[in-house]
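Omission of a single protein chain aside, the complex is shown with its protein chains in their original locations.
The letters A, B and C name the chains in turn, as written, and every chain counts its residues from 1.
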Amino acid sequence: MSRLIAARGSGKKFGGAEIVLALSIAVLVVIVAVPVLMILYNAFTVDGKLNIGDVVDIIKEPDTYMALRNSLIIALGVTGLGTFLGVLFSYLVARTDLPFKSLMKLLFIVPFMLPSFIGAIAWKVLLSPRGGYINKMFMDIFNTSRPLFNIYSVAGIIVVETMYLFPFVFMQVSAALERMDPTLEESARISGVPLGTIMRKITFPLIMPSIVAGALLIALYSLAHFGVPAILGTEIGFYNIPTLIYRKIHSSGGSFASIRTGTVLATILIASAALILYLQKLVLKSGRYSIIAGKSMRPMLMKLRRSKYPILLLCFVYIFITVILPTATIMLVGALKTYGLPFELKNMTLRNFKYILNWRMTRQAVSNSLLLSLGAAFVTMLAGTIISYVIVKMKVKGKFLLEFLGVLPFSVPGTVIALGVILTWSGRFGINLYNTTWIIFVAYIARYMAFSIKSNSAALEQVHDSLEEAARSCGATHWQSMKDIVLPLIKPGMVAAFFLILLPALRELTTSVLLYGPRTRTIGVAIYALNEDGETVLACALATFALLIIVFGEIVIRRIISAKEGGPSGG
Amino acid sequence: MKRAITLLVLAAMLGLSVAATAAPKMQLMVYTSMKEVLISELIDAFLKKNPSVRIDYYSAGAGKLMAKIATEKQANALVCDVLWTSEVPDFYQMKAQGALEPYVSPEAKNIVSPVKDKEGYFTPARLGTLGVAYNTNKVKNPPKTWEDLLKPEFKDGFAIANPALSGTSMVSVGMIVENLGWEYIQKLRGNGALMGQGSGQVVDDTAIGDLKACLGVDYIVINKIKEGASLGFTYLDKMLVIPSPVAILKGTKNLEAAKLWVDFMLSKEGQSIIANSFTLPIRADVPIVQGVGLVTPAEAEKRAMKLDYIKLMSDKEATIEKFTSIMTK
Amino acid sequence: MVDNIRLVDVTKRFGEVIAVNRLNLEIKQGECFSFLGPSGCGKTTTLRMLAGFEDLDEGEMYVGDTLVSSSIKKYYLQPEKRGFGMVFQAFAVWPHMNVYENVAFPLRVKRISREEVDRRTKEALANTRLSGLEKSFPGELSGGQQQRIALARAIALNPRVLLLDEPLSNLDPHNRESMRFEIKDLQRQLGVTILFVTHDQSEAMALSDRMLVMRDGLVQQVDTPVNIYYNPANKFVFSFIGLSNFVPVEMSDGKVYVDGAKGAGSLNKGTEADKSVFKEGKALVAFRPSDVVFEEEGPIAGRVIRRTFLGELVDYRIKVGEHDIRVQKNRQAFQLKEGDNCRMGFKKLLWYER
Partner (left out) sequence: MAQIVLKNIWKSYGKKDVVKDFSMTIDDGECFTFLGPSGCGKTVILRMIAGFERPDRGEIYIGDRLVASGEKHYSLPPESRDIGVVFQDYAVWPHKTVFQNVAYPLQIKRVHKEELKQRTNTAVAQVGLKNYEKRYPYQLSGGQQQRVALARALVPRPSVLLLDEPLNNLDANLREEMRFEIKILQREYGVTVLYVTHDQDVALAISDRILVFDKNGSIRQVGRPEELYENPNDSYIYKFMGVSNFLPADVRDGKAYLKGTGDLISDQALVNNGDMTLASRPSDVILSRENGIVAKVMRVAYLGSNFDYRLSLGAFEVRAQMDTHDALAQRLIFEPGEECRITLNKITWFDAEQAKEEVL
């Protein structure tokens, strides 16, 4: 037993280490592992017996099969388009003499912060085949009955998703381009290699792992994405895996067959997510070379010369289309007296906003979302800190299990978590949280725990062991060194984790939409339901509030993070 | 900063536990397919009368509500106390399954309705009607008969809400099929008619011009017209009149409150609120709103298409499927 | 044609900071020339301007008669057209290409026959002792081997000028020393002009025919290593180029004493003070620890307060009045113990204003 104890020189035979470890594992098992296992169990067994034949039958059903195909088509399309845009823009921002680059860099990341389902509503308003404002204008001007673009289509879904997911590649690749040692390119230049050849033979091969890693992230998200296909696809009977699960569960009437179909679909999602993460790991590992610069140098910039301003204009147009236009649309429609009226001052009113503020349902949704996200952020931050401490700092046997459990939710899409949580917490194990806030709370914790562990582990890894050991050798006990050294140093990481969970949780849709009850709507669910019910103006009014909360939150985060960078940093 | 976050979080935790556990003496949850504009005023008035009851409602399409109730039963966590939708067959079905609690309200004797349940398993609480909602910019000659909808004026621009989502639409389709036959649906489709989303959405789509016209629920359309939408509303020769019954679910823990609610809905005060929301009351002694195109309950009953609800109950799935397959081909 | 490199009034600013200030310089063809200075002195900037990676704020640069950079004409020959070779501090070998490809890639881009590419690649690899490693990837090789790839890549192009930007500072001490000599040998063998940037004075002295000492963008001295060591232009050069003692002295009655230590003896016995540096009778005398000789007749008396055995050398700290003097002697030389009194003579003294 004593060999198990962390070799931290504690004189006791039985340290607190095992207790902490056991507790952490227990929390993760209950919150994360059991729901996933429940899904697998339900997918593959009938009445407690293994039954693969049914699984095959379910997959053969046209509904299921089509959803699989659709998910794949969308994922491929979004990944392709998003990767192209991400690489293009990151190259422009990192490696050319494009003006206003730091502003552009910020603007290109903005779509990442905005909830994509709100964007989808905006695009529905603008580009629905006959009633979309842009389509209407187009048809009026050219006197045609053919719309400019039908957003209710596979192409529409791909385009809208791409707008919100391309930052994955953008961020990965621009980071790689910035970190890349500029002398790798300069050495080619001075050897007489022309710029184009350098780009093809040196730059792109070197950032390829980052491109692929970003692309796989897009694929992972797109495959399991609910919001956009739910808003733009259901209209034309187009379902992907998450929206089909949603439909099945919502029209199930609690029947086992529907839940079973859901679990089989969820299993497919888990499998594809695991495959994608595995591929990503492989790619990152095969990036056998480090391209990081020793000292910071300004990289070589490609001179755009005459095309500089046209390209700048193109970037601004892109940002206008992806960020400003939909946001403005949401706000304007939120202020319309009724949907369908032209945007004229006489049709504008603040009544919807006032209504949203006073309406019980929306107030409840807002307070639910606030409570849920604050609570989930707080609990995951604390639990994540403890679990990360065990993973990073403690020399305890069996912590590999924690590591595995900790990152598991990363590969489990929100829909799957929701389904697993329903299966686990609907009385099967004696606790019935169905239709309560707690079931959403449990799902949020499962969904966001990995974020917290990742963020806290990164912070803890910065705190070198010797900092703690130095305190011990100065006469501080284990607890004192935790309190005086470790906690103050990881505090910025903990705060960052708190907000990194708070914001996405505030606008969460995918998980909540499967779990909400009559009294437990969240902001995301409320907007989605209002839109589905045809209360478009109210949906937009509520979305306006949601956007304001999100923007405010982002500003707070940036403040905190920049304050952290300014001050003394860990390690 | 730190203290602020801690406080916020403590408040959140507290709120969460309050929201989840604390409760006043009497609680009531109404599941309804009625829209916000219709139900919220009813709730407010009810609360004024019965301050000791904490009433909540959950508004969604009838199909969704039924699924939700079924799931709740599966999970043994029934939340719904009272159900109020327009999908009449569901009530027959639930009655047959023994899922409803019989209650004959003292107010029930004043009701005028094509559908009634003597044992009181459900009671009509509103007489919904569907007319044609049309976009005034696109439709210059409002239709008068069902045949009018087959004219070129409505080509590729007329929709009926998805009967799988909307109870009124489900019953409407049943009525059309029973009175005009599947051939009529085929002809509609031949003229490019579409199957829309929920009953609210088809009206919205018409308002914005995505559709030229649709089958629209009275109060939904009229409310939008009142808000300034470019919509018109008209009834056809044969009317779609659908009572919206209310029922108490068996096993409710809030039977007393549920009865109070049913009584209130059927009372003169309750019916007046319903009537003032631009739909038809089920009481003859409550006047309708004039000048918005509504007809009296008596006339509505006279012009109404007939429907065998019991039969529709058993044909429901098949009807939805056939309709869907015709409209999406 | 002689391809001397000429820099005329070259100036470069980064915001408020003047990185290079009116630099005039001529480097002869075939010469091994070092830029030496503390980090941030402008030496790397100068090299990068020569390579064509940085524009000039003022001035011109020529290689032979060819103008390569001119701030006045706003003319900058592209780096790839200058015909230089360059080796970077962080090696900058391409991690996704093997050794052979790294060297051959720039040749392939030029319109040279396959056989020629192969011949020159192999020759360069042989010259840098990399034969046999052609198929290896840089990630599998040591720092020294990677730097040799970079060197091979540069020389395979037969450049007129080889620019080396701190090429040895990322290597471990052992590799650093041997690479130093390899570079020197290669230069002799190929007759190429080498421009070498470093902050390590021993590296610069061991390698260069001539060197330039820079500080804050200003040239301090340009000369051969021996001259710079023996006749430093100023105090900075003296202290930068090796271990140094600076002792404050005062003049009284025409004799020079260590400040506050008249009793220790006067310095100008055997060494003539440069009178011009004395201001109000005060000045600094400078000498290297290795230039102190323990001798019975030495002019200055002191006491050994610390003796440290360093292996080849023995390091003494000698107290003269209030001042510490550092002395280093070969271990074979005459030895003192801690607490011993001694007299010191000086092989060479330099005089500076205080």
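By definition in this document, contacts are C-beta pairs under 8 Å (C-beta built on N, C-alpha and C of every residue); 3 or more make two chains touch, one makes a residue touch a chain.
From a predicted model like this one, the values you see are computed outputs, not experimental measurements.
Within the full complex, the chain left out of the display is in contact with A, C.
For the chain left out of this panel, the touching residue among A:V93, A:A120 or A:I485 is A:I485. Residue-wise, the contact with the chain that is not shown comes from C:P225, picked out of C:G37, C:G144, C:P167 or C:P225. Although one chain is not drawn, its touching partners on chain C can still be listed: residues 180-181, 184-185, 201-202, 205-207, 225-226, 229, 241-243, 288-291, 306, 308-312, 315, 328, 330-332, 347-348. Touch with the hidden chain on the side of chain A covers residues 2, 7-11, 13, 464, 466-467, 469-478, 480, 484-485, 488-489, 568-571.
We adopt the following convention: only the chains that are shown with their structure count from here on.
Taken pairwise by the contact criterion, the protein chains link up end to end in a single open path, with no chain closing the loop. In terms of C-beta pairs in contact, the better-connected of the chain pairs A-C and A-B is A-B.
The centroid of the Cα atoms in chain B and the matching centroid in chain C are 89 Å apart. Distance from the chain A centre to the chain C centre is 53 Å, each centre being the mean of its Cα atoms.
Listed in rising order, the residues of chain B touching chain A in the complex are 1, 5, 8-9, 11-13, 15-16, 19-20, 29, 31, 35-36, 40, 56-61, 63-64, 66-77, 79-80, 164, 197-205, 207-211, 220, 224, 227-230, 328.
Per the touch definition, chain A reaches chain C in the complex via residues 181, 183-184, 186-194, 197, 201-202, 205-206, 288-291, 293-295, 300. The touching residues of chain C, when paired with chain A in their complex, are 51-53, 78-86, 88-90, 92-96, 105-106, 109-110, 137-139, 150, 153-154, 157, 163, 170.
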